[in-house]
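Input: a single structure, listed below in C-alpha cells.
Here the complex is missing one protein chain, while the rest keep their positions.
What follows is chain A.
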Amino acid sequence: MAMTPRLTWLEEKRLQILLGNASLSLLYKQSAHGCSIQKMVQRCSQQGPTITMLYLQKSIVGALTVDHIPEIVDDSEKQCASIFFIFQKDSLTVMSTLLLNLLKVTSDYLEFCSSDKLNFWIYPKKRVFRKPDRSVNRAVINSSTDLQYLECEVFRVEGIKNDLGYIKKMMTATQHKNKLLADLRAYKPHADLVSKIRILLLGPVGSGKSSFFNSVKSVFHGHTTRQAPEGSDNTSITEQYRIYPVKDGKDGQYLPFMLCDSMGLDDTDDEGLCVDDIPYIIKGCVPDRYHFNPFNPITPKHPTFITSPSLKDQIHCVAYVLDINSIKSLSSEMVAKLKQIHEEVLKCGVAHVALLTKVNDCDEVLQENFLNMTKRMTSWNQVMLINQMLGIPLSNILMVRNYASERELDPMKDVLILSALRQMLRAADDFLEDLPLEETGKLSSFCSSCKALVFFEKTLSYTSIAWMGPD
C-alpha cells in the first residue's frame, strides 16, 4: 500500500505555486484507504483547508475548500466556501474554475454545490463524479453526465490564504497572463507610425530599472534572465545608455517595444545621470551604449551624437522607476531633481508613467478579474504620494515586483509586469496620436516606408477635403 501521491513531483511543485506557495500533505488515497465516504471523512475532516483531487486520463478535477470538511453526521450540510477546478495534466494549466458555497456529506457521496444548484458530486463507491452543470437534475444517478475517475486523493493545504477570491485569482492568473502575452505580441503602435515603441526607464540608483528589463525578458522567455547587470553597490551599476530589444522567447520574433536603460539618478550633481543628458535621450540623439559622464552631458559635438533623429529614434514613453519602500524617504534633493526632470519630460510632450517596484503585496494590486487596480492594497498611500509629487494620473502609476530573488516565475508577478508594460504602450499610443501633423510628416524625409508615405498623403487628402467644404 503505497502512500505516494499520484501527482508527479513536477506537478506537485506547480500545484504548490498555483496555490500561492502552499505545502501539501496527503491525507486520504482511495486505493489505499477504501472507497467509503466514512473512511474518507474520518481522515479528512477537521484538517483545515483541503484539496480533493480526482485523476482522469488527461486531466485532474477537484475542489479546494478553505473551511474544514465536516465530520459525517447523517446527511449533514454545511456552509463551506470552495472552488471547483479542472486542471490539464502535466502542465497543470487551469482550464476551468467555479466558486461554490455549500458542502454536503451523505453516506454515499460528497457534494459541493452553489445556491443556484450547480453541483460537483463525488460517488467513491463507483468511482464516478459529476461536473457542475445547470441542466442536470441532481437526483438522477447514473445519468450520462456521470464520469469515471481513476483515483481520488485528498491533501491538506498549508500556508494558503483563507480567501477564495485570492485563490481563484491565483488559479486564473496564468490564463490572464497568456491573454496579456497574446495582446502584447499582437500590439501595433498607433497608425504604425513607428515599428517599435521606446520606453525610457529613469529613476534613482537601485530602484530596479535594469531589473525591470530583466523581468520583462524573463516573462517572455519563461525563465529568469539576467542580461542587464544588476547589483547592490551604492553607485549605479548601469553606466551606459542601453536600448534593449526584447524577443518573444529565445528563438522568437522581436516584440514591438524596446526598453531603454539609463544611469541611475543620484542626490548630488556629481554622481549619477546628468539631468542635461535627458532632453537629448528623449529626442533620440543618444546612441546605444553611450557611456554617461556625470560631469559632462552629451553635446552635438560628440562623435556618435545622432544629429537628425527620426520619430522611431526618440523616446515615446518615460517610466519613472521608484522603489515603493523608499518613496517616503526620498531626499529633498532627489524630489527636486525628479520634478526638474518631469518638467523637461512635459516640455518634450512625451508620455510618462510611474513604475513602483518591490511591491510586497503582489496579490492585492489588481482586482480579482485583473481588469483594474484596487485601492484596498496596503501600498495605496505610496500611490497617492507619487500622484501628488509629480502630478501623474493614478491610472498611470503602475506597480510591479521584479524577479530579483526568485528562481521560478510566478503568474501573479508576470501579470503585474505585463500589465505595466501594456499601460506604457497605451500611454505611448496617446502620445503618438497627439503628435501634430508636421511631426508625423517628418517621416517622409527620413523613412522610405510606404506605409508612412501613404499615411502622409491621406492626411493631406483629408485636409484638402476639409478645405473645400461649404465655407
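Here is the rule we use: a contact is a pair of C-beta atoms (placed from the backbone, for glycine too) under 8 Å apart; a residue touches a chain by one contact, two chains touch by 3 or more; residues count from 1.
Throughout what follows, contacts and distances are computed from a predicted model.
Just go with whichever of "Probable electron transfer flavoprotein subunit alpha", "Proteasome subunit beta", "Interferon-induced protein 44" or "Ribonuclease H2 subunit C" UniProt uses as the name of the absent chain.
From the listed options "Probable electron transfer flavoprotein subunit alpha", "Proteasome subunit beta", "Interferon-induced protein 44" or "Ribonuclease H2 subunit C", the omitted chain resolves to "Interferon-induced protein 44".
For the full complex, which residue in A:Ser91, A:Asn162, A:Ser331 or A:Asn372 touches the chain that was left out?
Among A:Ser91, A:Asn162, A:Ser331 or A:Asn372, only A:Asn162 touches the chain that is not shown.
For the chain that's not shown, point to the residue among A:Gln47, A:Asn325 or A:Asn387 touching it.
A:Gln47
Touching the hidden chain in the full complex, which residues of chain A are there? Just list them.
Residues 1, 3-5, 7-10, 12, 25-27, 32-33, 42-43, 46-49, 66-68, 156, 158-160, 162, 223-227, 229-233, 237, 247, 250, 288-289, 403-407 of chain A touch the chain absent from view.
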